[in-house]
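For reference, the structure is listed below as structure tokens.
Note that one protein chain is taken out, while the other chains of the complex remain in position.
Right after this comes chain A.
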Amino acid sequence: MDCVVTGGNVKVLAKAIHSLSRIGEDLYLEPVEDGLALRSVNSSRSAFACFLLSPLFFQRYQAASDQSFRCKMPIKSVQAVFKSLASLDRSVEKCRIQLNSETSRLTITLHCKHGLLKTHNLSFQDCESLQAVFDKESCANVLQAQPRLMVDTVLHFPPSLDEVNLSVSSDRVWLRNHVEDDADSLRAMMTELCLSSEEFDHFAVGTQTSVTFCLKELRGLLVFAESSGLPVSMYFDEPGSPVILSVTDSVLEANFVLATLSEDSHPKNHVNSDTKHPDTEQPPDDFMSDDMDSFLIAMETSELPGPSHAPASPPRPSNNRKHSFSEEEALAEGPPNKKFCSLFFGSVLPTPSQLPNQTMQSQEVLASDSEDENQTETS
């Protein structure tokens, strides 16, 4: 593998890495024909981010000779290479990333001004391919805004705030802090922001809905988006389905996939809207759960000499399926009584365009939450 980045793109690469560092501790690197994929996932597997840098991003792009090269390394090591972020565009002329198979090192060389050459030989670990399966196209709701709007909105929430609730109606968006407990909500400070659809570059709400996700991980993307000046698109569906934030331009695509809180089976809670589907009509997904409480992230894995995996059911004691369905709330009624559970998110099959190089392997659940007994996986 041998890639060269020049000019302003070096800083973009560095910012992408810094952005990924807000998600997880490891950086997964995989050069594919479509470009260089940089990914990260958090420890609870409730947040995943991927930057795909197309070959055009590079002055030279040569993916690994053996197509299946992929590695992971502590993201801090890579951040250390791009430490002086502010002066990167002034000092670095060229950045070269090479795989040194003899020494099993990833070599990142920065050619700087005044002839200074910085060479970093980083050790890495072989790993499985990391790819959360998600489908932006099938999401009912799509919003797109300038990063400034989102940054300014998020500014109103304290940095310590974990979860934020996003609710949409046909012409408005509400953002509020999410408080777990009803008891707490009496004491906590509640912040609510309302944005009209006009503030967005694109506003397509198919289903009135309300989703809750982690704010911290969103900030990672916003930092990147703001510096790049690219609009941020949000794709989301019902609670329990992941919310996908995306920043795209001609040479790169960034996707941040965040789990949303699922809800209790709260009976007949103002089910509204025509586009909502009853539980009997599950989307034809390989991996779908009736039980909102125990979605698991589907991580497509392909081991290096990859045999395909038969779909393995996670070891669950009981096989009961709770026929609850997604709650879509009318916003005026206020937040329902949500059972707090670990954040998981469901996934849907990727469209062929999403993963051109991955064979459609059945999805193996890698991590499961033990809190909920009810089995979720279908094959």
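FYI, contacts are C-beta pairs under 8 Å (C-beta built on N, C-alpha and C of every residue); 3 or more make two chains touch, one makes a residue touch a chain; residues count from 1.
Keep in mind that, in the parts below, contacts and distances are computed from a predicted model.
Chain not shown in the complex: UniProt lists it as "Cell cycle checkpoint protein RAD1", one of "Cell cycle checkpoint protein RAD1", "ADP-ribosyl cyclase/cyclic ADP-ribose hydrolase", "Cardiotrophin-like cytokine factor 1" or "Anaphase-promoting complex subunit 4 WD40 domain-containing protein".
Among the residues A:R105, A:R148 or A:R172, only A:R105 touches the chain that is left out of the figure. Touch with the chain omitted from the figure is made, among A:S91, A:S138, A:T153 or A:S227, by A:S91. Of the candidate positions A:L56, A:L116, A:L155 or A:M190, contact with the unshown chain belongs to A:L116.
Residues of chain A in touch with the missing chain: 73-74, 76-77, 80-81, 83-84, 87, 91, 105, 114-123.
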